[in-house]
Every structure is written in structure tokens, then in C-alpha cells.
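One structure, as C-alpha cells, below. Some questions next.
The complex appears here without one of its protein chains, the remainder shown in place.
Labels run A and B following the written order; every chain starts at residue 1.
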Amino acid sequence: MATSPVSAIRTERLTAAYGDLRAVYEVSLELAPNRVHALIGPSGCGKSTFLRTLNRLHEETPGAWVEGRVLILGEDVYAPGVSPMPLRRRVGMVFQKPTPFPFMSIAQNVAAGLVAEKGLSKADVADRVEESLRRAALWDEVKDRLDADARGLSGGQQQRLCIARTIAPRPTIVLLDEPTASLDPQGTQRIEELVFELKREFTIIIVTHNMQQAARVADTTSFFYMGAMVEHGETSQIFTAPVDSRTKDYVTGRFG
Amino acid sequence: MMDPRARRRAKSRVMVALMGVTVVVAMLPLILILASLVLRGAQSLSPEFFVNRPAPVGELGGGVAHAILGTLMIVGTAALVAVPVGIAAGLYASEYRGTRMAQLTRFVADVLNGTPSIVVGILAWTWVVAVQGHFSAAAGSFALGLLMLPMVMRTTEELIKLVPNELRESALALGYPRWRTTFVVLRTALPGIVTGTLLAVARVSGETAPLLFTALGSEYFSFDLDRPMAALPLVVFKYATGPYPEWHQLAWTASLVLILVVFLLGVAARLATRQRL
Partner (left out) sequence: MNPRRRLSGGGRGDTVFKALLFLAASTIPALLIALVIELTRGARQAIDRFGAGFIFGSGWDPVAGTFGAWPAVFGTLLTSALALLLAVPLALGVAIYLTEFAPMRIRRPVATMIELLAAIPSVVYGLWGIFVMIPFLRTWVYPVLEARLGFLPFFAGPVYGPSVLSASLILTVMIIPFIMSVSREVLLAVPPGQREAALALGATRWEAVSTVIVPYAKSGILGAVILGLGRALGETMAVTMLIGNRHEIAASLFAPGYSMAAVIANEFADAAGGPLHESALIYLALILFGVTVIVNGAARLMIWRVARRGGAT
């Protein structure tokens, strides 16, 4: 049963909660492939929780549950019997704080996501590592020390390493949860440039509390407020001509 | 007559000084004990002390080589089983934190850690010595292993809890199954776990009571786990409470060796944590 091939992700009345606390309430959203989509909103509005339902990370918290449908490339990922692990190889995620795996080299870190892929020779893995590091704009800086411990890199480099690690398994969709929040302005800029490049290969969903960042990198923007998705549209429209008054208050800095 | 303010301040200074005195009083035994060990123990410290078996009663010389070997064998065997099981138990208690078994295990481990070691020795005696009909080093290892188990478990659990959640989530987000994720977390916490384990080994190496009726002690050099075996703390006990002055001297030296072993393990433990980047 195929749905519109135009959307990479589609949610239908998605509700996500922890126990009695509903963090996301009946969100229906459609996101096109090979675009950058930003999710913005004040703290606690549910944008991160929503993001985490897309790769089924949400349910790893005890007591968490969802209602509704999430369709990734037409498939309902919450259908009974669907395992989250293959899904997570198709939908990658980068977190706010860089998380290189300790006691593993740079190359081992990048290859970490490839362990489950069958039929890869050592040469294939090495190629994939190089390809991912190039795509993450890190190759030139680390090519001579691929065996060094990953924690020797700077914050910005570590985050690009995490991006390389995430894209090495060649996912279709990449989720970014406030990826530049712990970086300095140079690091932030490099990541934003990277995002622009990456959308050629991947669909990118980025959660950010920095509106200027959303305006810079995103094609579409969705504004979340108190668990509901209030407004969604082209980024330029959201920021210059928001329809909902709450959106307008937020983007003009009235609150949040 | 002082005004009340000044009186209170004077009182404060007196109390603070008094508490400083308690520190000196409390540290006095440590200094005295270490001084005694070095002064009296070093007298007989010679290479032959480490290499020889004890001399016949009344003769000078002799050593505790059999006891050093015995301690290594008994404690080593105990660690071989207790450490992996303890780490696995600690992993369960932290990865499946909310379950009843995790909470129960945590509480019971704390209670067991406070149980007198001689009581655990009796359990080892009941299950090994009484069943086999003879004392053995294996029974001693069993007792020491039982002592180490809750120690290692609690250490592992506390250290795994310290690993930031984002690291676990990064592993999950790569599509890792639960067990592979746990290994990444374990790898991260490993230096601290090694430290805790070495400290547990150090503590258990000094235990005497549970060995009194399991490994029993011996005069001979042996690798046989199925027979009684010597151990450093047992040697100290036997020689300290024996009638011969030569034995008393040996007890001091054996104690010095024992302390050195315990302290060296402690130093190794701290080094393990220092290793992280």
C-alpha cells in the first residue's frame, strides 16, 4: 500500500508521551526528501521528542509510548512486529553533545555503524570510512591519524566525526538534535555548511533553538508549541509571513 | 568579662582546634603501625625470605615463599570466577535499573558487603570442605570469591551509571542491539571498573578468618587446589600467636610483605583510572 512517494517522512496524528505526560500531541506532518527541515519552538515544546519518535529512540525511555502512525518512505515503522534496529540504520541521528566512542580510533568510530552490514570486506570498510569522512568535511584533518583515539579531536571535529559515523551506513534520513549547541561559532558554521552539502544525498531534519540557524539552513520549518505542531511551511514564509499568531510571537522574539 | 559575641567566637576557635586534635589522634595509629612494620619487619627482609619455605622450628632463616604463592593462587582463582560474574551482575543492575531484581540485588549486595567474612567462610566450609571431607585451597577460593562478588558488582553498577546517557543513545541510534550497546558502555567505564576490582582483590588478599577452616594453611609449597594451602594472612596469624620469638619476627616480616602487596594493588588500582585520556 503505497503512499505518496513525494514524502520521505509522514506522521499521522502522532502522539508521544512519557507515562501520563504527553510531550507531542497529534502531530501530522509531511516532509519531502532531499530537503532540510527545521523544527523550532521554545524549550519543552516537544520538538526533540518528536524527532526521537522518527528513529524510535523515544521508546528506549522506560514508560514511553506512542500513538498514531509514522511512515518512513511509505512504511509504518510502528507497525506490530517491526524491529527498530534496521530502522535506525536507515534513519541516523546526531546528538547535541559529540559522543565519540572512547578507546576507539577515529577509523573505528566511523566504522562503528557498519558492524551489522554483511558482506563488507576490510577494504570496503576502509573505503566507506574515507567516503564518510570526506562527506563530513573531516578527511583532510584526520587522514594521517586515523588510528588515533577519537577523543583527541576538538569539539567541532568530534561532532563532524559523529556525523561521519552516522552517514557511513548510508542512511536515507539524518536527524540532527541541536547539533551545534555545544560548539563555537566556527564549528557551528562548518556544520551548517555541511548540512547544506549533505541534503543532496540525505533528507535532513534538524531541531534547533536558534532561529537564525533555521533561517540559514532549512528549506521548510515547523513551529512546535506545547506539544502541538502549530505551523509548517517554507522557511521564508514562516519567518516573514507567519499565519498563526503564536508563530509570529515566537519568530519575532516575543517569547522563548 | 568578654562580651557574648567574643565568647562565642572564642568557643568556635577552641572547638575547631579540638577537632584538629582528633585528626592527629586518629592518624597516630596509622603512623605507629606503619613504623612498626617497617622497623621490625625490615629486619628479616632478605631475598631468601621470598624464596624459602619456613625453617624447622627453632632455627633462624626461612621464608614465606609458600604463603606468597598460596595467596596468589587462592586469590587469583577466586577473582577468576567472581570478577566476571560480579561485572555481569553490576551490568544487569544498571542497565535494567528499574526492575525488581536490580533493586533487590543492589540492596542485598550492600548487606552482604557488611557481613562478617567468617560467616561467609562457614558457607564455603559447608559446601566444599564438609562435602569433600577435607580442607582445600579451592574452598578458600570459594569463600574469597563470595566475598568479592558483591564488591565488584556494586563498583561496576556505580561506574556504569556514570556513563553519560548520550553515549548509550548514540550506540542505539546506529542500530545496535541492546547487548552491543551495553558493551560500548562497558568499554567506556572499564578503567574505573578495573580500579574497583583491584581494590576488591586487595581487600580480599588480607582476609584471614574465612581461610582458617577452608584453606587451613600449610607448611609446603603447593599448586594443588584440592589440598590445604598456605596464605600470607594465615602465616601472620599462626606466627604471631605462636610461642617462638623467631616466629614473631617472621610474623612482622610477613605482615610487611602483605601490606606491600595490598598497597601495591591499591596503587595499581589508581593507575588504572589515570590511564584514561
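Things to note:
Just so we're on the same page, contacts are C-beta pairs under 8 Å (C-beta built on N, C-alpha and C of every residue); 3 or more make two chains touch, one makes a residue touch a chain.
Bear in mind the structure is a predicted one, so any value in this text is a computation, not a measurement.
Contact with the chain not shown here comes from a single listed residue; of B:50, B:107 or B:220, that residue is B:107.
Residues 8-9, 11-13, 15-16, 18-23, 25-27, 29-30, 32-33, 36-37, 40, 85-86, 88-89, 91-93, 95-96, 101-102, 104-105, 107-112, 114-120, 122-123, 125-127, 135, 146, 149-150, 153, 172, 177-179, 182, 202-203, 205-209, 212-213, 216, 233, 236-237, 240-241, 248, 251-252, 255, 258-259, 262-263, 266 of subunit B touch the missing chain (whole complex, contact as defined above).
What we mean here is this: only the chains that are shown with their structure count from here on.
Centre-to-centre, using mean CA coordinates, subunit A is 48 Å away from subunit B.
Put simply, subunit A touches subunit B in their complex at residues 55, 57, 60, 62, 85-89, 92-93, 95-97, 99, 101-104, 112-113, 115-116, 149, 151-152, 162, 165-166, 169.
Residues of subunit B touching subunit A in their complex: 98, 164, 166-167, 169-177, 180, 184, 187-188, 190, 276-277.
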